[in-house]
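What follows is a short report on a single structure.
For this view, one protein chain was removed and the others were kept in their places.
Letters A, B and C mark the chains in the order given here, with residues in each chain numbered from 1 onward.
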Amino acid sequence: MLEKLKERVYKMNMMLPKNNLVTMTSGNVSGRDVETGYVVIKPSGIPYEEMQPEDMVVVDLNGNIIEGKWKPSVDTATHLYIYRHRSDVNGIVHTHSPYATSFAALGKPIPVYLTAIADEFGGPIPVGPYAKIGGEEIGEAVIKYIGRSPAILMKNHGVFTIGKTPEEAVKAAVMLEDVAKAVHLALLLGEPEEIPEEEVKRAHERYMTKYGQN
Amino acid sequence: MLEKLKERVYKMNMMLPKNNLVTMTSGNVSGRDVETGYVVIKPSGIPYEEMQPEDMVVVDLNGNIIEGKWKPSVDTATHLYIYRHRSDVNGIVHTHSPYATSFAALGKPIPVYLTAIADEFGGPIPVGPYAKIGGEEIGEAVIKYIGRSPAILMKNHGVFTIGKTPEEAVKAAVMLEDVAKAVHLALLLGEPEEIPEEEVKRAHERYMTKYGQN
Amino acid sequence: MLEKLKERVYKMNMMLPKNNLVTMTSGNVSGRDVETGYVVIKPSGIPYEEMQPEDMVVVDLNGNIIEGKWKPSVDTATHLYIYRHRSDVNGIVHTHSPYATSFAALGKPIPVYLTAIADEFGGPIPVGPYAKIGGEEIGEAVIKYIGRSPAILMKNHGVFTIGKTPEEAVKAAVMLEDVAKAVHLALLLGEPEEIPEEEVKRAHERYMTKYGQN
Partner (left out) sequence: MLEKLKERVYKMNMMLPKNNLVTMTSGNVSGRDVETGYVVIKPSGIPYEEMQPEDMVVVDLNGNIIEGKWKPSVDTATHLYIYRHRSDVNGIVHTHSPYATSFAALGKPIPVYLTAIADEFGGPIPVGPYAKIGGEEIGEAVIKYIGRSPAILMKNHGVFTIGKTPEEAVKAAVMLEDVAKAVHLALLLGEPEEIPEEEVKRAHERYMTKYGQN
């Protein structure tokens, strides 16, 4: 079932090691099927290079396994909580990508120091508090603190990104690490000026409507 | 039309991910055909790995699309402004390469701390002010502040490089990130002495006339 | 003899360059055969890309060469000392992976600043004193200071990791560099709060029992 979505979620999971966002078996991507409401997610602890589309696990929004030969990601409860509370979200990514995680470790948001942050994120990258892995605590914190951002840093932990599709959530995860690196390097040499809020809005709007093909 | 230039501009665009200067669909390279005055540029938001030479877009100096199935880069107006004001420039590159962008974020020029900077750039890498993406503001700022340098850092944004050919502009973009990294790492441990201006001139002149094959 | 273990130890050695933990011929992995008590270890100074499973050297716990055309790793005495004093350990890894080694250079432990450290290591990464390479001094220091951690930083030197299998020890070495990088980057921007000891215990226990497939 959901073979196309499994293929897409598989491909998006493979984007994580390809973009150096994960190590060994860490990180995960899920996608929601809008019709059935089922969620396709990476299995727990399976090496990326051994994974195939058919290894993806299908769960319902309460975490019941609908199909799959493996246990789903230990972060499944977090993904499901977010899906249940954000009907606009159909793709979620979790990573410990190192530059973004360095801000997460400190509980420091990433201000809009770069046009790329205005364009992709439309505002500062927010931070959520420390929350226990495995239950619903992380999902609750993500929902509470992410606002309109496609990305959030979880204190002492790492990154969650969301999107209208798994592809969008993965793009946010990749671009987040990119801007986190440039901002980190800048902060080592000085304190950049923030782009004013008005201009951030304008730039983000332009990017969302003018960038790319129709 | 302009099949050879499209092939060259395509190849030079592919040098950006190959040298880790760009992420996802960011960055772009263009080239000007001296005879027709037309400019060949990367399409907007197309992943590098899916791009082919025939996807390059041909525009005239006023931004009218002459040929191409895609919308051109959102930075096209910037490229065209530079071409219109610098008849010596036939290749332009834009990136957010991380080490160079860390200086750009701060609005900090890169002094001539290394022989490689004297050789390739003939002086400090200048900085332009914050300018809005999409219109002519960035082009104006590049023209105003780049002087005789092949590279400029745009505040809170990233890098533009220029050259007599797309190949030269790409070389400048690659070498800029290289020296930006070494200088950044040096600044974390101390304050290097600048190479005196006279010596920078001598070294640059030697490099421009003696380096490489005829 | 021990062809299967040689294959596994070979594969685990090849994980070191694949994960950028070693340079040239540095680093090594060994595995103990529980039945015979023999240890299979990397030969000394052979480039990874030229190595084959049959190049692995078989030694007994006193360092006598049982089989092999090459001299074993110069760190063999260290590995053997650890095997003789820790019957629960059947895999050992040594690297100079750069971020972990930067902590080792300073003799600084890595506190539990990240959930990934709680999960994988169950506590701070301890540090052992400077000890001479080649004899038993390093083995003694590892045994004395590693406690229940799967990894230890050796002052002015590098990293040793241990596991119930060579695969587990390699996973610890890879994850150690991963968390060392994120923590290093965080420390450049501030001082993270440690995750409280109780919570570290809970998280580690959960990870050890719930993560992955059965």
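The working rule: a contact is a pair of C-beta atoms (placed from the backbone, for glycine too) under 8 Å apart; a residue touches a chain by one contact, two chains touch by 3 or more.
Quick caveat: nothing in here was measured; it's all calculated off a predicted structure.
Novice: Among the chains present, which touch the one that was left out?
Specialist: By the stated touch criterion, the chain not on view contacts B, C.
Novice: Taking the full complex into account, find the residue in C:H96, C:K144 or C:R206 that is in contact with the omitted chain.
Specialist: C:H96
Novice: Need a quick check: the contact residues on subunit C for the chain that isn't drawn.
Specialist: 23-26, 43-46, 70-71, 74, 96, 98-99, 101-103, 105-108, 130, 132-134, 156-158, 184, 187-188
Novice: Spell out the interface residues on subunit B facing the chain that's missing from view.
Specialist: Residue positions of subunit B that touch the missing chain: 19, 113-116, 119, 171, 174-175, 178, 181-183, 185-186, 188-193, 195, 199, 202-203, 206-207, 210-214.
The rule we apply is simple: only the chains that are shown with their structure count from here on.
Novice: Subunit A and subunit B are the same sequence; what rotation (0 to 180°, nearest 5) superposes their CA atoms?
Specialist: A turn of 90 degrees brings the C-alpha atoms of subunit A onto subunit B.
Novice: Centroid from C-alpha atoms only, then distance subunit A to subunit B, rounded to Å. What do you get?
Specialist: Those two chain centres are 31 Å apart.
Novice: Express in whole angstrom the distance between the two chain centres, defined as the mean CA positions of subunit B and subunit C.
Specialist: The computed centroid separation for subunit B versus subunit C comes out at 44 Å.
Novice: Which residues does subunit A have that touch at least 2 chains other than itself?
Specialist: Touching at least two other chains: 188.
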